[in-house]
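The complex appears here minus one protein chain, its other protein chains still in place.
Each chain carries a letter (A, B and C) given by its place in the written order, and its residues are counted from 1.
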Amino acid sequence: MNSAHDLGGMHGFGNIDQSQRENFTHKWEEKVFGLTLACGLLGQWNLDESRYAREQMEAGEYLRSSYYEHWLHGLEKLLIEKGLVTVDELESGRCKNKSSLSPVAVENIPEILGRGSPVQMRPHSAPLFQTGQLIQVKNFHPRSHTRAPRYIRGRSGRVSAHYGAHIFPDLHSARGEKRPAHLYNIRFEAGELWGEQDAEGRFAVYVDLFEPYLQAAEV
Amino acid sequence: MNSAHDLGGMHGFGNIDQSQRENFTHKWEEKVFGLTLACGLLGQWNLDESRYAREQMEAGEYLRSSYYEHWLHGLEKLLIEKGLVTVDELESGRCKNKSSLSPVAVENIPEILGRGSPVQMRPHSAPLFQTGQLIQVKNFHPRSHTRAPRYIRGRSGRVSAHYGAHIFPDLHSARGEKRPAHLYNIRFEAGELWGEQDAEGRFAVYVDLFEPYLQAAEV
Amino acid sequence: MTDKKPDHSHSPDEIEQRVRNLENLLVGKGLVAPQAVDQLVDTYQNEVGPRNGAHVVARAWTDPEYKERLLSDATAAIKESGYSGRQGEHMQVVENTERVHNMVVCTLCSCYPWPVLGLPPAWYKSSSYRARAVNEPRAVLSEFGLELGEDVEVRVWDSTAEMRYMVLPRQPEGTEHLSATELAKLVSRDAMIGVALVGTAS
Partner (left out) sequence: MTDKKPDHSHSPDEIEQRVRNLENLLVGKGLVAPQAVDQLVDTYQNEVGPRNGAHVVARAWTDPEYKERLLSDATAAIKESGYSGRQGEHMQVVENTERVHNMVVCTLCSCYPWPVLGLPPAWYKSSSYRARAVNEPRAVLSEFGLELGEDVEVRVWDSTAEMRYMVLPRQPEGTEHLSATELAKLVSRDAMIGVALVGTAS
């Protein structure tokens, strides 16, 4: 979806506040972090669904609120959507019915975190693009989740690496479907992204993009 | 500038609240409207500067606030930038020094409004593009004011009309410089703007664009 | 689900006070004449409004030569009907037909043809309308109760420069016997923005 989370190239935010060197500034942020991870371990949704839930926060609210408010919004949304808690329970804070799910045992957490959740998959087909090849990102504007930011859509770049096939987030976020898609790292020149006139001198941006986002560039 | 005011094609705003059929819903909104027009009549800034002042409102605040809050923000910003009031006066609401400018006499207002402010100018050169011609909007991302929305940048369309030369807003907003630029109306097909897959069936969008935004399409 | 943007980001009291202070300051400094604000508001609240546009539309329906002038040089034809001035300096009128439906938006701010339509309704200025009109116009029209056939081409006019657009709606069938004055009563503001058709009941 085209919304406020897609920040690359937006103007007007002013300088970066470098004094914000910590990850947590309030105790409740730690709680939101811990609760989000703990609920994630229940296996009722995947990381792409979490990201999509946060992106659906109303755009003005997203921009006005802090990072862990995005997480809190996403967690509450998923808990309700997946039927783990009711709106009534969330608003009252009072438990009506015990869940049939069991929490992950605390002693198993280190091993689960250590394992992580690799997303590499066996591809269904050979990669369409080769390292060094000039490609163009398709111009597309899905209303659902995508990991192709707006600033590279329609732009041309060169394949700098092929990372094999990973779970395709655009489908994973919608139906939990694990479909493989070849993942490439693409190098874009600053002038191609922002226009020669507006680019801040020469630099390059490297972006990880899935094969369905790409087409061979018209040379 | 790429910011929150550039709303075309953004997702997630939900349905339109059709119950909001009036222009003003609060008395203070009428005041902001009247004050903005009255101050505009002082001739210290132009309409493009007004628009730019409103666009510079912090993005989250822009989206969370109402239309006449944008105007209020813009008016206060211009009054200070142009030295008509001081920050101190604005914050205290108390006048320190009378202005050397004179307000427009109330009896002259109807005639001034009736005349309007036409922006047509004698062009400095022949138009580069012809009606029916296929053009492409340049991909550019100025940090200053522009009237080329993001959703048509880099996209191709056909010239549907040439409107002569108008004052070019991108310069008018910055330095008050009145430079003519040929103005065209461009027809874009929905599939070209949003991608065939994401376009809502067939429709066309007509956008008024200045010659400096455009280049001949590579056929 | 509707556009959840609040009326304002500050409390109404806060902003009322801020505006009152500003008005006092500007009058105090001699930058704004005390009666100017009221007069400006009154002009656009009570004198200029969509009745002007409706008059133009009804005249075009009943006078083919005027209609031709309106479609070829809208600014002059509208002026000929007595309407001109601020935010209507450069006008274009786009005609609805059996095969074409037009609607008007301003995605970047909220440009609107004041001399013929007055000031815009708040929904026209909403994030939702500005975002969606150019991206999913049929969904927007459907929300307004307008379902168009697949054979009708929707044309959306994004007012990005100083050209202002007004839609010339289709005259409803069976109204050929009505006078321009009677016809004008049928023409709604929404029909001239392009989010409604003209019905036969005023």
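Here are a few things to note about the model shown:
As a convention for this text, a residue touches a chain if its C-beta (ideal position, glycine included) is under 8 Å from a C-beta of that chain, and two chains touch if they have at least 3 such contacts.
Just so we're clear, the structure is a prediction, and the values are computed from it rather than from any experiment.
Contact between chain A and the absent chain runs through residues 5-11, 13-18, 20-28, 30-35, 37-39, 41-42, 51, 54, 61, 63-67, 69, 72, 75-76, 79, 84-85, 89-90, 93-95, 97-99, 101-106, 109-110, 113-120, 147-149, 151, 163, 166-167, 169, 183, 185, 193-194, 200-210.
FYI, only the chains that are shown with their structure count from here on.
Chain A and chain B have CA centres that are 33 Å apart. Centres computed as Cα averages put chain B at a distance of 17 Å from chain C. Put simply, the C-alpha centre of chain A and that of chain C have 40 angstrom between them.
Under the contact definition stated at the top, the residues of chain B that touch 2 or more other chains are 9-11, 13, 61, 63-64, 193-194. Multi-chain contact residues of chain C, defined as those touching 2 or more other chains: 4-5, 127, 135.
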